[in-house]
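Notes follow once the structure below has been shown.
The other protein chains are all here in position, but one chain of the complex has been omitted.
Right after this comes subunit A.
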Amino acid sequence: MKVTLESSDGQVFTVDKEVAELSVIIKEMLVIEQANQDHPIPLLNVGAVELAKVIEYCEHHRNDPTIDDDEDYDSRKKPIEMDDWDKQFTIVNKEMMFELILAANSMQVKPLLHLGCRYAADIVKRMSPTEIRDLFQIDDDFTPEEQDKIEWEKQWTKL
């Protein structure tokens, strides 16, 4: 069975139902609208470029087992499976990857969100606060009092 999806800028995509169902949001919508859809499912927060990329990801991972949602404290210790295809997939520019994270989040495509967050974490790893600010063009908006207060957080870096 096919499903049609419409991006925020009006482009329509037709995909297999099981591919679209990697998105928790779409899966839930399909349950609610059980009757065959006459109109495409609107994705108001996702542009055509990102949606095409999300669909590409879902097509490749259509047969993956679902990851359970349980909060697992040891997850930071386990390496997450990332195959060559995924590595190729993440070779895009930073802005594109952040758009994809947002799209994966709004469509609730959990494994893609996971992949994107790992990519984002790799970027900020071992960076100082100043380097992070420069990279993301963030202003240091701490008041002097707050600055004093967070000084002790430096302690963690000695661990």
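Keep in mind that, in the parts below, contacts are C-beta pairs under 8 Å (C-beta built on N, C-alpha and C of every residue); 3 or more make two chains touch, one makes a residue touch a chain; residues count from 1.
Everything that follows uses one rule, which is that contacts and distances are computed from a predicted model.
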Mind telling me which option in "S-phase kinase-associated protein 1", "Skp1-related protein", "F-box/kelch-repeat protein At3g18720-like" or "F-box domain-containing protein" is what UniProt lists for the chain we can't see? "F-box domain-containing protein"
Pick from A:Asp38, A:Glu95 or A:Asp141: which residue touches the chain that isn't shown? A:Asp141
Contact residues on subunit A toward the hidden chain run 73, 75-76, 98, 101-102, 105, 113-114, 117-118, 120-122, 124-129, 132-133, 136, 138-142, 146, 150, 152-157, 159
